[in-house]
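The complex appears here minus one protein chain, its other protein chains still in place.
Our next item is chain A:
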């Protein structure tokens, strides 16, 4: 790993000032992606700005309308929080499915969505629940945040402060994981909101996380398995690699959507 300077700002303003000082500065959250990437030589920031001391990014709160998760909140905390589980069980379930126990102890929601790995789980929750990503300077709708794989609407030096998830009527996240990497080969977040259905798909799309609008419309009209019959995601938009071919991923998306629907119907 190349050398770098490690800095520990005490608050958000100090962190932003340090980030403005150089192009080669990178925020460090849980380090579960950034440190391995640096060890492989795929990233070589000159300065690491540790966000661990920023109270503004810590913790989470559940209100009557939202679950707001601080950018530095580790996956394990979201998975185990009883208030999150009561307000949005699918979100707690999803956090508990990320990586393994040690990855969940360190990895954070801010790091996960800033990285926007095409197989990451949280982007599906953000898109499915119509979350708002709060940064140091603005609020960004999830629909405008995830641009394409490993690319987001964040500007250089912009920091995610929290993610606000509106509470919905019901939701489920189904993940078909690659047992070696623990990431999603395909993952489907299905959420029923007062004003319609949202379906976010991760792991499968060539452009990263996406909404399956055709199925959203069908389930919005009729929330049953029959409504899904005959629908399919376009194979040409699916990733194909040594882990799974594109047509297999397209099939998984459909099966997982049906299973998410079944999970919600069983709970109701």
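Everything below uses one rule, namely that contacts are C-beta pairs under 8 Å (C-beta built on N, C-alpha and C of every residue); 3 or more make two chains touch, one makes a residue touch a chain; residues count from 1.
Assume contacts and distances are computed from a predicted model.
Peer 1: The chain dropped from view, which UniProt name applies: "NAD(P)H-dependent oxidoreductase", "Branched-chain amino acid ABC transporter permease", "Sulfate adenylyltransferase subunit 2" or "(2Fe-2S)-binding protein"?
Peer 2: The correct option from "NAD(P)H-dependent oxidoreductase", "Branched-chain amino acid ABC transporter permease", "Sulfate adenylyltransferase subunit 2" or "(2Fe-2S)-binding protein" is "(2Fe-2S)-binding protein", the UniProt name of the unshown chain.
Peer 1: Of A:14, A:50, A:136 or A:170, which sits in contact with the chain we cannot see?
Peer 2: A:50
Peer 1: Using the touch definition from the top, which of A:1, A:17, A:86 or A:229 touches the missing chain?
Peer 2: Only one of A:1, A:17, A:86 or A:229 touches the chain omitted from view, namely A:1.
Peer 1: Which parts of chain A face the unshown chain closely enough to count as touching?
Peer 2: That gives, for chain A, the contact residues 1-6, 31-32, 35-36, 39, 48, 50, 52, 80, 99-103, 105-106, 182.
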